[in-house]
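Left out: one protein chain. Kept in place: all the others.
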Amino acid sequence: MKEWKIGDVILALDNISLSFGAMKVLNNISFDVKKGEIRSIIGPNGAGKSSMLNVINGFYHPQEGSITFRGEKRKEMDVHKAAASGIARTFQNIALFKGMSTLDNIMTGRNLKIKSNIFQQAVYWGKAQKEEIEHRYKVEEIIDFLEIQDIRKTPVGRLPYGFQKRVELGRALAAEPDILLLDEPMAGMNVEEKEDMSRFILDINDEFGTTIVLIEHDMGVVMDLSDRVVVLDYGLQLADGPPDEVRNNQKVIDAYLGVSH
Amino acid sequence: MIYREAGVYKSTYRADQAILTIPQDRWFMIGIFAVAFLLIPAFGSEYWLGAIMLPFLILSLAALGLNILTGYAGQLSLGTGGFMATGAFSAYKLATSFPDMHILLVILGAGLITAAVGIVFGIPSLRIKGFYLAVATLASQFFLIWMFDKFGWFTNYSASGVISAPPMTIIGDIFVTGPQASLVTKYMFTLSVVVVLALVAKNLVRSNIGREWMAVRDMDIAAEIIGIPMLSTKLKAFAVSSFFCGIAGALWAFLYTGSVEPLAFDVNRSFQVLFMVIIGGLGSIMGAFLGSAFIILLPILLNNAPNLLGLSIRTDMVSHLEFMIFGALIIFFLIVEPHGLARLWQVAKEKLRLWPFPH
Partner (left out) sequence: MRIERDIIYIILAFIALMVVVPWTAGQLSDQIFFNWPFFFEVAIGGLLSGVMYSLVALGFVLIFKASGVFNFSQGAIVLFAALTLVGLHELGLPMWLAMIATMGVMYLVAVAIEKLVLGKLVNQEHIILFMATIGIAYFLDGFGQILWGSDVKLLDLGISQAPGFYFDGLILINDFDLFAAAVAGVLVISLAIFFQYTRIGRALRAVADDHQAALSVGIPLNHIWIIVWTVAGLVGLVAGIMWGSKMGVQFSLALIALKALPVLILGGFTSVPGAIIGGLIIGAGEKLAEVFIAPMIGGGIEEWFAYMLALAFLVFRPQGLFGEKIIERV
């Protein structure tokens, strides 16, 4: 699709295995993510896709395997370090701060970039205020981009589901991430909303060059948007490659059609 | 008609982020300040100044502190009294150990010491949440009160056990504490301190740290994932909250009651401040003041109501009735408006925006 923009591997996962007690959730998964691409992880429910994202941003720690990010190889990611080094994400069940407005929620995405300390903030006038306004500009750009201007002051708990998902995307974007992990960003949306979301994802990838790792169930969306796809089922890796290849892979077809294996 | 946003265009982010964005709000605030700084000291009676305004202001400060910790940062605390006591006793030790220290420094020092104590007792919050944390804060409450009671060092080994706050001046001959201080001076001093600190609180909650606190309150796991540091955010909440409560305690002992005793800061005080925060509205600066006013004025109302109605009720009955009405009111508020008086105030303002139209 746009091979000229895709660069080298920035994230590599090697032989990742993750278990909770006796339950093995991920079994020897290996794939990589190249800079600037849109990479999808697909598979039937319970395949371990969300767990894979959680491993990438450090919420889960795998028992085996390694993660290589920005050239550094490590056994597991640390949540805080992941956030600080440019990995942002959205969640399957929205994890917004329900008591705050849209604007404030997206502003929390900027928290790692705000440098003023508590004393300066107590005084407010001066450095803290300057920073607030600076970051407000940035956040307003994102609000314009996502077309959510008229709900910027609404408490997020009152928004309809589709808008909440957009605000969550905004919060992730506010961190200006290099890698954006999207966990079922279109779940529960109708066709129009899905088209809007797809447009946003493509724009983010195009304009900002952000690498995107996407979990999604809608095959049409996956095939249209992705550069490469990795398929998981019951924690095992079934296929890895461009959408067309994966679509015709017999193992993948069997998994989705429910052929027992 | 009167209270409208129409025609008020904010053309800069600076204007949008201001504390008071509508001209009518600004006039209202100016009005309040005029009443507080000019009318009340000029015309207020001894009773009003000494028995109502002083405790109202000081407890509002404590309620601000608790609101920051519980309302904004979501850490339920029942240890407010203990921190107030820490402030009071720290102030006493500072004032008596360094007799030449200016009262503002004494109060500031008391606040800082209490902040440090607050950080120590806030450490469990990293592992413990919700009700468990509330019970843990009770540990700090009981321990601190016991400590101030038991160890004579805090009372400078006073024989009677009741210690009075030393007389101190702010400028020249104007006494702020002790028998020579006039009520008006005490009132103005307290008012100024409270106004400054309320401003600080408002600044904090509209800044980054305020958002970090609210994020921790609403969904701490997500907060951590987007990079908000749990440890420092929670400890900052405890530090700032204890700072406020410590200063409130110092003011209570030095300016209001004139004596420093642990009993004034027992677990009942903690509950009293918690009620102020609940009724006033969790997560609201204005709510702290509304709640404090409510809790202070209610007993007075209950005490005088029988007289006004022509009934005579035994005094112990009155206190039982107070308990009942209190409990019933809390339940009532939680059912009708869990966000407290502050939300009711906001709703009233919304209605005012539309008045005289119904919607």
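Letters A and B mark the chains as written, and numbering starts fresh at 1 in each.
Definition applied: a residue touches a chain if its C-beta (ideal position, glycine included) is under 8 Å from a C-beta of that chain, and two chains touch if they have at least 3 such contacts.
A quick note: this is a predicted structure, and the numbers were derived from the prediction, not measured.
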Touching the hidden chain, out of B:Phe33, B:Phe98 or B:Trp146, is B:Trp146
Out of B:Phe98, B:Phe323 or B:Trp355, the sole contact with the unshown chain comes from B:Phe323
Touching the hidden chain, out of B:Ile225, B:Leu251 or B:Val273, is B:Ile225
Filtering B:Ala36, B:Ala51, B:Ala116 or B:Leu138 for touch with the omitted chain leaves B:Leu138
In the full complex, subunit B touches the hidden chain through residues 76, 124, 127-132, 135-136, 138-139, 142-143, 145-146, 150-151, 221-222, 225, 267, 271, 274-275, 278, 316-317, 319-331, 334-335, 338
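Following the convention adopted for this analysis, only the chains that are shown with their structure count from here on.
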Subunit A to subunit B, mean C-alpha position gap in Å, rounds to 42
Contacts from subunit B onto subunit A in the complex sit at residues 13-14, 17, 200, 203-204, 206-209, 211-212, 214-215, 217-219, 221-229, 236, 240, 283
In their shared complex, subunit B is touched by residues of subunit A numbered 57, 59, 79-80, 83-84, 88-89, 91, 95-100, 104, 107-112, 114, 116, 118, 121-124, 128-129, 131-133, 136-137, 140, 171-172, 175
